[in-house]
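Yeah, one chain of the complex is gone here, protein chain that is, but the others are all in their spots.
Chain IDs A and B follow the sequence of writing; residue 1 opens each chain.
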Amino acid sequence: MKPVVEFHEVSKWYGNVIGINKLSIRIPAGVTGLLGPNGAGKSTLLQLATGQLYPSQGRVRVLGREVWNHPGLNRFIGLCPEQDAFYEWMTGWDFVYTCARLGGLNRSAARDAAARTLDAVGMTPNMNRAIRGYSKGMRQRTKLAQALVHDPEVLFLDEPFTGTDPVARRELMDIIRRLGGEGKSVLVSSHVLHEVHTLTPNIILLNRGRLIAEGHVRQIRDLIDKHPHHIVLVCDDYRKLAGHLLTWDDVEGVRVQARDKAIVVETHAPDAFYGRLPELAAAGKFDVKEVYSDDDNLEAVFKYLVSK
Amino acid sequence: MPIFDQGYQHWSGELTGHGWRWLAITRHGVRIGMKNRLLRIALLIAWLPAVVLAFFLCVWGLLEQKSDLVQPLVPFLMSMIGPEIVNDPKAYRVEVWTLAYDYFLLTELRFSMLVILLVGPGLISRDLRFNALPLYFSRPLRRIDYFLGKLGVVVVFLGLVLVVPSVIAYVLGLLFSLDLTILRDTFSLLLACVGYGAVVSVSAGLLILALSSLSRNSRYVGLFWLAVWFVSSMVGTVLAAVNEERRMHHQYMRAVEAEQQAARAAQPPQPVQPAKVAGGPKQRAPAAQVDHRRIWADIQREQREAAKTDWRPLFSYTTNVSRVGRHWLGADASWEKLAETVPAEERDRYLMDNMGPQYPWYWSAIVLAVLVGLSVCVLNFRVKSLDRLK
Partner (left out) sequence: MLFHLEGVTKTYGPITALDNLSVSVPTGAVGLLGPNGSGKTTMIRTLLGLIPVDKGSGAVLGLDFHTRQLDIRRMVGFAPEDECLFPGVAGVEFAAYAGELVGMRTKDAMQRAHEVLDYVGLGEARYRRVETYSTGMKQRLKLASAVVHDPQLLILDEPTNGMDPAGREEVLELARDLAHNKGMSLIFSSHLLPDVEAVCDHVVVLGAGRLLAEGKIRDLKQFHPGCFEVRLKTGPAAFARRLNDLGCTTESREGDLLLVRVPDGGSQQVIWQAAAAQREQIRFLRPQRSTLEEVFLKAVERP
């Protein structure tokens, strides 16, 4: 896949304080999650990618061209920032329309685009009220609308779901997923792991300004050697099952959870384990009711990689 | 148990009654105020006039004892105050103490306004800006406790500037004169000082609290307070001065008119005689001089009369406060007694120069009461218990 956003050995420091440290990354089309604890460099990365900061070292390219001092490129970039700063006296429609005009659309095109985008984010009933009277969720949706209105190729979203209630969040997530499906490149930075988890399995993980991991969550998980996988099996005859599984080579340990009638299997070769499991279950000797791994998700990956 | 629970412990202690809740807020406000270095410096400088007052009262006490220590200062005092008074200190004791306190309180009033400028604006506007009101009102705190607590901060600082120095100076003056009859004569002064402190604290305190609740930015509130202090004072002074000048001018022109007409009516028209030409102007000159002095004295008297109903100084906030204070101290009566030592023609001018505005003191009291009422209304409206917050 052609990379849409490309960082080549980029570093950025503010005085003595390091923001990003020799970051090389290529973000493809589709939805990607940007994660990291506080101070990891996520905001710096977004600001470098949108051309608001100049890298101290290295090159930043978006859609093949350097983004610094290239305002024409903003026609194809949309940014939904974290800060909440509007012209409070404008109505929602005014604001999005003005942003559309600033994005390069002519008057009638801007009018249509504004109406269409506001409808997509669900702000049509409220678009003629002053922003001063909006709730947090409405402001968030207006911010998203202004990022989408000029139909950009690349979208940067910084904490897009704060303050939104679950209903609105569902709708906005659908919009983002659709955009990813259309081939646009969307980078979503968020602290709320389960939201990113629902949106996309592709992530970029930063810590202390450096790139820690990049790619599909499951692949990353497989690569984390230090922590064996934990797979939970629920079965009435759990102790006998435990005994049987201990005879397998790749199983390194079994823990018993008597309360749930479950056992937790530790293994460094999950693939092999899962491969042999259906035969065992279909054989009929053990009635395996449930199988799942609470280890295979984004929270676990984050915890293992970030908190050393 | 050898191993103790390090987690959350329950607490079952006593809670103090409602009456003292405001004290916690006041204590906290004072602590935060004292962290401000400018305020500490201002408080220190505000104590200098107190030192001067104490020194003066001590000197007066020693003068009454006819002590040798103050002999070198006597000529200096005589040139400042007048020999009659210095030679008979006991007789004029009450008046001199009154006027010393009067000057002192006037100076300290300026310092009070400065102290309020440093500590006042943040009192409520900071709570509004940092959204601390839910913190206060989600606790068992009534609005009245909150206001009293914040007012208490102003009262404490103004007390430090106005009341505490007065009392200490009083005690020192008492000690240095070794005469307990002073207590009988001047005790009302002390009460008046405390009352004055109370008036300033409550009135200015409520005013700054009301202003503070109007804006989230304490800088704007500070500017507003400066406007109340300086601009109102300027407006009052300018209006009064302009009015006075105009009146004087009118009176002068009228008096001169009248004199000239009278002169023309009294003197029959004289034929121009060359022999008398030389003596003529000389003859008229002395008559004109006498006219001017009489006109001048008339004008002074009329000014004094008119000042009694001149409402223009009411514009100035500080003038209002000091007018009430002067009344309670009895400063006007003291000036009148001192004026008896001054030659009669200059008496009116003397009084006009030294006494403040002469309108009835209860006009000022009414203005202050109206301001207090307005402040309370504004506070009530602005700090509703979160009904309209956000």
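Methods note: a residue touches a chain if its C-beta (ideal position, glycine included) is under 8 Å from a C-beta of that chain, and two chains touch if they have at least 3 such contacts.
Please read all numbers here as calculations on a predicted model, not as lab measurements.
Asker: Touching the left-out chain: which of A:Met138, A:Ile203 or A:Ile220?
Answerer: Answering carefully, the residue with contact to the hidden chain is A:Met138.
Asker: Give the residue, chosen from A:Asn38, A:Gln83, A:Ser108 or A:Thr247, that touches the chain omitted from the document.
Answerer: A:Asn38
Asker: Of A:His8, A:His191 or A:Arg210, which sits in contact with the chain we cannot see?
Answerer: Missing-chain contact among the listed residues: A:His191.
Asker: Go through chain B and note every residue touching the omitted chain.
Answerer: Considering the whole complex, chain B reaches the absent chain at 6-18, 21, 24-25, 27-28, 32, 35, 126-127, 130-132, 134-142, 385-387.
Asker: For chain A, which residues touch the unseen chain?
Answerer: Considering the whole complex, chain A reaches the absent chain at 36-38, 135-138, 159, 162-170, 191-194, 198, 271, 274-275, 277-279, 281-282, 284, 287-293, 296, 299, 302-303, 306-307.
We take it that only the chains that are shown with their structure count from here on.
Asker: What's the distance between the Cα centroids of chain A and chain B, rounded to whole Å?
Answerer: About 67 Å, centre to centre.
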